[in-house]
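A single protein chain has been omitted; all remaining protein chains appear in their positions.
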Amino acid sequence: MSSSFHFPPCTVVLAYSGGLDTSCILVWLKEEGYDVITYLANIGQEEDFDAAKKKAESLGAKKVFIEDLRAEFVEEFIWPSVQANAVYEDRYLLGTSVARPCIARRQIQIARQEGAQYVSHGATGKGNDQIRFELTCYALYPEVKIIAPWRIPEFYNRFVGRKDLMEYAEKHGIPVPVTPKAPWSMDANLMHISYESGILENPKSHAPADLYLMTKSPEDAPNSPDVLEIEFKKGVPIKVTHVKEGKSKDTPLDIFSYLNEIGGRHGVGRIDIVENRFIGMKSRGIYETPGGTILYHAHLDIETFTMDREVRRIKQGLGVKFAEMLYNGFWYSPECEFVRHCIDKSQESVEGKVQLSVFKGQVYILGRESPKSLYNEELVSMDVQGDYDPCDASGFIKINAVRLREHHRLQGEHRSKH
Amino acid sequence: MSSSFHFPPCTVVLAYSGGLDTSCILVWLKEEGYDVITYLANIGQEEDFDAAKKKAESLGAKKVFIEDLRAEFVEEFIWPSVQANAVYEDRYLLGTSVARPCIARRQIQIARQEGAQYVSHGATGKGNDQIRFELTCYALYPEVKIIAPWRIPEFYNRFVGRKDLMEYAEKHGIPVPVTPKAPWSMDANLMHISYESGILENPKSHAPADLYLMTKSPEDAPNSPDVLEIEFKKGVPIKVTHVKEGKSKDTPLDIFSYLNEIGGRHGVGRIDIVENRFIGMKSRGIYETPGGTILYHAHLDIETFTMDREVRRIKQGLGVKFAEMLYNGFWYSPECEFVRHCIDKSQESVEGKVQLSVFKGQVYILGRESPKSLYNEELVSMDVQGDYDPCDASGFIKINAVRLREHHRLQGEHRSKH
Amino acid sequence: MSSSFHFPPCTVVLAYSGGLDTSCILVWLKEEGYDVITYLANIGQEEDFDAAKKKAESLGAKKVFIEDLRAEFVEEFIWPSVQANAVYEDRYLLGTSVARPCIARRQIQIARQEGAQYVSHGATGKGNDQIRFELTCYALYPEVKIIAPWRIPEFYNRFVGRKDLMEYAEKHGIPVPVTPKAPWSMDANLMHISYESGILENPKSHAPADLYLMTKSPEDAPNSPDVLEIEFKKGVPIKVTHVKEGKSKDTPLDIFSYLNEIGGRHGVGRIDIVENRFIGMKSRGIYETPGGTILYHAHLDIETFTMDREVRRIKQGLGVKFAEMLYNGFWYSPECEFVRHCIDKSQESVEGKVQLSVFKGQVYILGRESPKSLYNEELVSMDVQGDYDPCDASGFIKINAVRLREHHRLQGEHRSKH
Partner (left out) sequence: MSSSFHFPPCTVVLAYSGGLDTSCILVWLKEEGYDVITYLANIGQEEDFDAAKKKAESLGAKKVFIEDLRAEFVEEFIWPSVQANAVYEDRYLLGTSVARPCIARRQIQIARQEGAQYVSHGATGKGNDQIRFELTCYALYPEVKIIAPWRIPEFYNRFVGRKDLMEYAEKHGIPVPVTPKAPWSMDANLMHISYESGILENPKSHAPADLYLMTKSPEDAPNSPDVLEIEFKKGVPIKVTHVKEGKSKDTPLDIFSYLNEIGGRHGVGRIDIVENRFIGMKSRGIYETPGGTILYHAHLDIETFTMDREVRRIKQGLGVKFAEMLYNGFWYSPECEFVRHCIDKSQESVEGKVQLSVFKGQVYILGRESPKSLYNEELVSMDVQGDYDPCDASGFIKINAVRLREHHRLQGEHRSKH
């Protein structure tokens, strides 16, 4: 990556966090001869965006973009994941994964608009995020060139440890963080905070109690539940109401933020898992997803209430595939677009209200109602017959047994010895 | 079902619970001319088995079998379900479903041993249990004849409501329950208690607080967690230890009972769902599965820790299928035997210890270790390189992008407008 | 089924074939007190429809409907099956299955229009067709009552063999067939002819050479191939051209009929299989599907040429499910509608021309072209590099190997002994 080949100066759009790493990358890119545009997405993380802006400018960014993507993050990325009941490996609600295509999409829009042929990011070379960022970039801007310093030997051999970054920062007038770094790394957005690496790399050691920033400890959570009613239409929440307080929210961002608040207060959505990265290694991650966890349970309930059993079965399979695509970074792929379309189609009648209680880390479904439910109280009743003849069940069972009896016949009498 | 066609007297083995319904069935079968053998399985439910025995004898049962199936229930039925992470429709741990083949298997053994051509049960004509019982019977004893009174018009038209049963009972010297029936029905075994019908049939109305018998309310649960360590081998628990108290259990029945105790104390495993029955109707069920819920979480954790990602993906699909078979009553089917074999094979390296905390209705995984883990702390570390070249990731991403870029190329420039 | 319960006279719409069985059923239904409307669908079978009409009238049918459904059969039923590459159990192209919902849909339309509460058919009690007919009826007309004489004891015990039908026919003035019945049964429509039962029930015995009516024997087929070009749009054929003769067809019914003609002449599409019926038994069937077989191959080719790999993989799974639904009679079900929608969505870019040769029972794909192909001749070329860096493949392989190497590491050195 010698500077010779990109003369006259090329423009690079750098996904900039304001932290030590990407500040060093900013300066390093300038050293390498690039004009650097920084881009910082507001996807709901705690951040002093003004300070980050000033910092980037002071370090020589040619332009600085601070973009509030929170509303589109909820509506275009979180909502489809809610519709899909997207869970990776049975546990992870994909809070980091779902933010990546949202962030990278805007980065590409800026690159195109600014005539930049390069984009850059500070993701590491062992993780999933590099893949999620870059597949989005290549999908939306196939000719783009990507600079991933943590995969460029002359960069990563120069900055082997944090000490090297600190020294470089001091030398180049990059403000150095005053508080010591936590012994793990984290990633935060509106949907969740993830914690990994550092002392968490030992899968046996328990996470420290003070790790969590988004949720209270269940032990310290209130001693009485909050009861919410969430209303869905086409598989997405359109209103949340606090049953006792009467308070309600009805825009996507407000709904999600409010669920985060309630879920966070009650310690909802903490998990500690070992997961399989796309690059083939197992890693340990700790996640807290308060609002997303509430929505997961609520959506699952209204969906099963309103969706035909067999449609649900097929949709469940598509949801598993969707989660894998999302995790692996394929949001902008033909298959993910196809699956999102199919899942969206499946949600047409997923409509109604779910009441639930949030308490001490748990979400309890209490009841549900829907104008489109396939639930038929009379049909299922033990007290009235409804339009159902119990004799039919005999034939149903006998026919289902045809195959089993043939199998037994063939097996001879092995079975009777069980 | 006139008595004429089974002369001379035929023998029927009746699955007998000791309750009003099956007591009436016992007497009715005798009226119809059958010799009745009663069979009551102990699968961990609360029951006065001696009293039930005496009652059956007093009502004219020719023979009475009381069978303690608890150990085989855990080892041969619950354990394979734990290996499979068996969950029906993303929520139900199948506590009732898994007991049915266990109960019916012994019923068939008794029928064969006693030379009975008939078996009978008191399951209703709208439910899943009739199917689960009968498919097991037909699979293991293809020539068996099944008498399901609740599907025989002359029976169910005679006993339209509970009042009719009460009158019949009084007339025939059947002891009538003195306590009023709960306004719902329940089914209990070692794995869970289920509640349904009656006032629960309205899917909107909340379950009464005093419904639950196996778990304490999370609100009344202890204010500090119990921390357990569960050790697995070949995908099944071989030991559970209370970390603080040092207490441990190491036989299947003891392990499972102890997990029920701890889980029950902390209110773990309560769910309120609408599910899809095999016969095609939606029904509302409330379940409490304390020990099973703890095991579900622990097994999921140790499995992901020790199993290859792609094996896991295939096994996850098999587990979903297994859960459906189990729910629908196909335990004794060629496909379920095949899938159990495959799942068992997948568990060869699922071995190690999981530490978890049980608190206020929740199970929190704290850490895990295994001699067979595929987790490689050095490989995944952010601090050391390990045997990994970050440059490889660039090629990996570029090749994965080939397809996406081609797709974009074909789509022309639609995509940039996103 | 005593006549008492349907007084005053009820109307039944009978699916009438003009043959001995349904003629007897017509008369028997009248005996039972019904007003009978007969309905005969023209779905492309060889039949004297006028004669059938007169016969029905002479036997006392109150009304006679002869309906030409050929165009809608091709467009609304065969085309979606082509899009799906629908094949049951890897071999059967579902020619009978796909006709059933088409026939039953019109029967229900007639029943509603004529105010009939009953429908009836002559399908046997062991087959799939009874299910396919009746599920369609129940789905489209939930209150309908179905009379299936071959499942009514008083009917099937009266007509045990063909001799009984003949006697009844003679007694009631029903014209008796003069040619002896073939020693098997067949079902014909535009898509295929199926042969089963009788001497074919022995799965070992070869089918007689003179069985086939729709295709010539490959041995007697022309000694030179016909080369066709089939053009597709949205996954369905819009034009077929005989390359040498220049002849072409461009309406669905014409296209399909022409493919039948060419395929039939060359003996294409004969299979002899044992399949699994929905009711759980294995049966032997022989099928000839000339045009459908040509289309299957052509569609597969253009689809793979134009569809993204991963979309194809998901669509392939949906196609397998679709074939099962179709075989089992669930065309009019929520899940089949959902899957048809998804498959149709997947076909948006399935467009282009396929050239193929038809010869001696075989279809050979010769070449294909498409304005929407994802095939990139430069990218794949061995002679030019295209926009592709071979070095990327090294990283791709190395990263894919991470998991395999970890697995090997764990397994110790077992592997080196291989």
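Descriptive notes on the structure:
Note that the chains take the letters A, B and C in the order they are written out, and that residue 1 is the start of every chain.
Assume a contact is a pair of C-beta atoms (placed from the backbone, for glycine too) under 8 Å apart; a residue touches a chain by one contact, two chains touch by 3 or more.
The structure displayed is predicted, hence computed values, not measured ones.
The chain omitted from view is touched by exactly one of B:279, B:294, B:323 or B:380, namely B:279. Only one of A:185, A:248, A:381 or A:394 touches the chain withheld from this view, namely A:394. Listed here are the chain C residues that touch the chain not shown: 85, 89-91, 105, 108-109, 112, 124-126, 130-131, 134-135, 138-142, 148, 150-151, 153, 156, 161, 185, 197-198, 201-207, 218-219, 223-225, 270-277, 279-284, 300-301, 304-305, 309, 312-313, 316-317, 320, 324, 330, 332-334, 355, 359-362, 364-369, 373-377, 379-383, 388, 390-391, 393-394, 396-398, 400-401, 403-405, 407-409, 415-416, 418. For chain B, the residues in touch with the chain missing from this view are 279-281, 308, 310-311, 313-315, 317-318, 321, 330, 333-335, 338-339, 341-342, 345-346, 399-403, 406.
Contacts to the hidden chain, counted on chain A, fall at residues 308-310, 349, 372-374, 376, 379, 387-389, 391-396, 398-400, 402-403, 405-407, 409-410.
Following the convention adopted for this analysis, only the chains that are shown with their structure count from here on.
Residues touching across the chain B-chain C interface largely coincide between the two copies, over half of the numbers being common to both.
If you average the CA atoms of chain A and of chain B, the two centres end up 32 Å from each other.
A straight line joining the Cα centres of chain B and chain C is 40 Å long. Within chain B, contacts with two or more other chains are made by residues 309, 373-374, 376, 379, 388, 391, 393-394, 396, 398, 400, 403, 405, 407, 409.
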